[in-house]
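One structure, pasted below without further comment.
What you see is the complex with one protein chain gone and the rest in place.
The block that comes next holds chain A.
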Amino acid sequence: MTAPTIKLPAPLFARLSPHPFLLRNLTATAAAADPARPPAARTNGRGTNETRPLHAKASSLSHAHGSSLVRLGDTTVLCGVRAELLPVERIPLFRPVDRVGDGERGGGDGGDGGDGAGEGGRALLGRGELRDYDLLVPNIELATGSAPQFLPGVPPTALAQTLSTRVYSLLHSTGLVGVEDLRVWSKPGSGEGGDTEMEGAGEAQEVQEGVEEEDRVVAYWVLYIDLLFVSFDGNPFDAAWAAVVAALRNTSLPVARWDPEREMVVCSRTEKRQLNVRGLPVACTAAVFEEKELGEVGTGVVEGRHWLLLDPDRLEETLCREAITMVVDCSDGETRIKSIEKQGGTTIGRELIRGFAVIAEKRWKEVQGAMK
């Protein structure tokens, strides 16, 4: 008489003991019981280096100035960019920007008035304005019932706060949005105020004539970037960042001018200007799954095997302690690493990070295809 064997369906097994479940899935080649199954597949059927396809859809909202919907498997993020005006009178410690015209329209024409400061200095100045006046305001909302652990009615979870801060710092460090696009100039000669696109030429003329009517910054656009998770299934940062980039690429701001009579900034209803977004940074995340379970911290235990799981889902994220996120940008031909973040363990060494750059590069190509 044989002992009765208990057969559990896979989802139940995953709920009861997730770690052995994932481990057995990953080591399926050793068992080789089922030749039909591809070797070393994850519980979600993907290979370790396989990502979920990313789908991006732009301009799905009508009240926002730019928006995007990004789907990464079962993770769905909705991003809306809304611009509001910040008059300079409301900025404490405002430093007037007096260099007329330089780098104002897309840069590059650094012929006029560059008093000593080179390109780098100018870029630095712009970065300073963005950060000092806090012109980019990203916020991530997870508490939309996107997953059972995120319920509304409580303050944002640590994860939501971390994600917002990571997006915030990455926005500033990548220089995705230039401050030139966010400045609103008082156009003194509002006779030609209609064709603001041509203003670059007009300003150059003014400079040559000698600046009697000074052109000053009267306000800044503040971009409120709000991200709403509709559905959450792991890897929130990659999805959120892709949504931010897609939404910013979709953003167009109304052409604004200074109305001296009303003493306020008014915007044109019909004219819009596309926001310039530099480059296409793409985030790529992987989690490290270790053979020994999280709880058991054995001393002197031999190093177990580990797997690098690209684009982890919700189950995998709960089982992995260590994760790496690399942000790369290959839009100007060569791969540039914009940021590397690694937390939670010591498995990933220098070689692994170097190898990971290649994976991230591959991911960049996929995302670039999806963004078009």
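To be clear about the criterion, a residue touches a chain if its C-beta (ideal position, glycine included) is under 8 Å from a C-beta of that chain, and two chains touch if they have at least 3 such contacts; residues count from 1.
Everything below uses one rule, namely that contacts and distances are computed from a predicted model.
Novice: There's a gap in the complex where one chain should be. From "3' exoribonuclease family, domain 1-domain-containing protein", "Chromosome transmission fidelity protein 8", "AP complex subunit beta" or "tRNA (adenine(58)-N(1))-methyltransferase", what does UniProt name that chain?
Specialist: Missing chain, UniProt protein name: "3' exoribonuclease family, domain 1-domain-containing protein".
Novice: For the chain left off this view, which of A:Ser67, A:Thr174, A:Asn250 or A:Thr285 is in contact with it?
Specialist: A:Ser67
Novice: Considering the complete complex, identify which of A:Leu26, A:Leu170 or A:Leu228 is in touch with the unshown chain.
Specialist: A:Leu228
Novice: If the hidden chain were put back, which residues of chain A would touch it?
Specialist: These residues of chain A touch the chain that is not shown: 61-64, 67, 74, 76, 78, 80-87, 90-92, 133-135, 137-139, 141, 144-148, 151-153, 155-156, 161, 164-165, 168, 222, 224, 226, 228, 230-233, 254, 256, 259, 264-270, 314.
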